[in-house]
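Note that one protein chain is taken out, while the other chains of the complex remain in position.
Chains here go by letter, A, B and C, matching the order in which they are written, and residues are numbered from 1 within each.
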């Protein structure tokens, strides 16, 4: 038995950390958030493509590296509260792959970083199990209104969930209307898309459901891994700050009440680490257990990150509430990731379903 | 405006405290719990009757003193984790009073301490809103199986909720079978009662419902007030113990993490005080608001006492887990009172109902 | 025990409500969503509103008539604050001046100071901000290091203050500065300093909500006149501490009113999304209602004690922890129950017009930090209420 990553994956993780610390540290992330209208760093996206990162969620035979590698990279993305559509593109690329040959042209362009494609699925602004879809794609014509499409205003193509299945809609088609839907996470860009025009149905009802189940699992795992990274880094920032900051003549990190809070932050974070990597390993090696373990990982990592990143703000005191210090970047992203990719409420239900309850 | 009790009620409260500290301190309570087969101190019950305490829940014109007085006395009972059927007898006496003239003979004997009468209502061991009752009282004959009747094995009479209304069943009637149902609170005695024999219906369906609503409100308020007393005393015990107990050469009360926990215990306890007395005052003076405020008081005081009394065990360390030290008496009673007299779950629902939600 | 308001107090509330209905042009929530506003114009809305309140005699109500007040009781002041929240009125821009500096001048200032500063403060002609906290002294306020050195008829002030709420729009700042480096408490003096002078620079601090209500203020030999010292040299700490206690209790009914309003929005939201019948949703709503009612009960108790002439001791720490921690739970529950809808900021096309949960969710994080963090409050409770020993 071994919990630590093997050498290859360790290397991948370290490489990712080096790259992100260099290219997407909190100053860079802040610049993207404040200035880039697209909400991401196009040059960095191209670098990620070049280094093969955009193929990460594909099956191994198509250039992917399995769930453990995916988790390791996502973990690092979480550590920098990475802004941009990286996960969204991975999920779309996997769906395009699974949709079969017709979709592989777009898949290849997405993986090469030539086209930005995301999934467009949600039709309600509530956190409810999706009811009947209204989006339809009949006779090559798409009619759809989708909510909170990630980076939808700047995508080159969307893969749309419709009543008939999954449809590719490339831009600029006529009838592509995007309305920005800014959320409290200033570094994630969502949009309402109103689509009316030609599109290509690439997977019918049943296959589409199977594809989306795979995507949902990968999404939940990836979000959980990012949440782990957020918690880990938020705790590190807190330890560093409280060791420096003094009150009553001593570092505030020497106060026992604060120490106990940090101990609880560690408990939550380390437990997230165990849960996330065990789920990832199960996806690769123990598929029968994976549904439950992925849901468990996200259902733990989400509330844990909310709590840990919230504590990071609190224990930073006044500066924790400022834009200038980093804790809010982590807190906001924790909130986004907890609410999306299967909210905690949905994951809890999924855990029960996985047990037949 | 004034939050403090007026002089009369202050005096009543102080008098009750003096009496209970003298007659029912934790050693006396422990003796009752360990040795008295009835589970209460008969001499003390007689004293309570003599001093008029058993009339406390009656309307003021019948010798009661209103809800604020009731709360003040119950508050003191909670401080000693008073063992015995005091509250149960009060509730029965009020029901007997409200049932009208036919029941006033028994009421008077109960209030005088000559007969021990309790209500027998529950038919399920689950925490569910009562479904159809099976107990019936037709043609002067009672057929009933009731669960968890407080002190049911030693009552002289029970007031039984049946399909037809409230029926008085006096013992020794034939067909009175009591099976002890010991719970984790070693100082409360419950029994299953199987009753089959003559009984007197004293209130039909609709009046009975009204009577029981009044009783439920008084029960919830009384339980909430006792829960307040439990928390208050458990915190006092904790402060005294931790100020004396040393570790690493200093009193453990000087550790900041422990201080913060005690601060949270105080917050919960003081908030319970505000909620309980406000609810009691509303019962006396603002009946339209009382339903909600009583449910709020119990829904707060229950979880607060569970938490505070649990912390009392924890902060006592090893001795907190021993029979010899007092915290467990408070913790167990907090649990009993939280689960009965309308569990927290039921009170939360009652809060919503009171708002028409 | 008596938790009822008197007939006079009820009449005061009725009059106030009528006045608010007639005079408040639109609720604050509508103002901040008006796209034609920017931060500066919103300040002007608040300034105008303060003038309306002042003209109607609702500002500084508890002060002597001589200084614009009407000797109102603490209960009436609490009713005022409660109804202002219920009506969703803008907060007056000079709230720190009125809550803290006003009482300081009335109790410790000179006649000249009162005459010079109070009328303009009430009329919002001069906006005040507070210069107590420093970057190096948050929880440990007495360790402040901004220094004031005598220079003829003036003192010259050098140092840095932070969390100067409304700093960017202020005309004056009241400052605690060190006049004696050796005496931790007795070396602090209370100065009134004009901001429009070469030695003072105010910078905005951007908050995590994206707004910049706070500022930091840099003093580089800024001039304060000797006659603008409140109290005597070296009395600053004592004055600041008593003044910080004066206004406690007046907000005691405002917090539950504020959060009760927000709570109604959550209830409406789950009704709209069809989940009001779900047992998990009901439990969460009920817990919020319970906590809110308990907060109100605590508030009534504090108010009753104040009305009975008791001072709001360190127990006010309990209230501070209660409302600020509740605010976090409430906004988190709102986000959980309302779903992605509640993530949208006001600029979003589908943002709901009623409640800005995205902002409230972030803003709630500040409550447990400012004015003495929850940790400081727990220290105070342990030491001053529970009298627990120090090592």
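By definition in this document, a contact is a pair of C-beta atoms (placed from the backbone, for glycine too) under 8 Å apart; a residue touches a chain by one contact, two chains touch by 3 or more.
These figures come from a predicted structure and were not determined experimentally.
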Quiz prompt | Residue of B:80, B:226 or B:335 touching the missing chain in the full complex | solution = B:335
Quiz prompt | Among A:275, A:290 or A:334, the residue in touch with the chain that has been omitted | solution = A:275
Practice problem: Write down which of A:51, A:138 or A:263 is the residue touching the left-out chain. | Solution: A:263
Self-check item: Option touching the unshown chain, where A:253, A:305, A:319 or A:337 are the choices
Solution: A:253
Self-check item: Sole contact to the chain not displayed, among B:9, B:306 or B:333
Solution: B:306
Exercise. Pick out the residues on chain C that sit against the missing chain.
Key: 278-283
Quiz item: For chain B, which residues lie in contact with the unshown chain of the complex?
Solution: 122, 124-128, 147-148, 179-186, 192, 246-249, 255, 257-258, 306, 310, 313-314, 317-318, 320-324, 328, 331-332, 335-336, 339-340, 343-345
Exercise. May I ask you to list the residues on chain A that touch the chain which is not drawn?
Key: 1-6, 9, 68, 239, 242-243, 250-251, 253-254, 256, 259-260, 262-264, 266-267, 270-271, 273-275, 277-278, 281-282, 285-286, 292-293, 296, 299-300, 345, 348-349, 351-352, 355, 357
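Following the convention adopted for this analysis, only the chains that are shown with their structure count from here on.
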Exercise. With centres defined as the mean of C-alpha atoms, identify the chain lying farthest from chain A.
Key: B
Self-check item: Centroid distance [mean C-alpha coordinates] between chain C and chain A, Å
Solution: 38
Quiz prompt | Residues of chain B whose C-beta touches two or more other chains | solution = 256, 259-260
Quiz item: In chain C, which residues are in touch with two or more of the other chains?
Solution: 375, 378
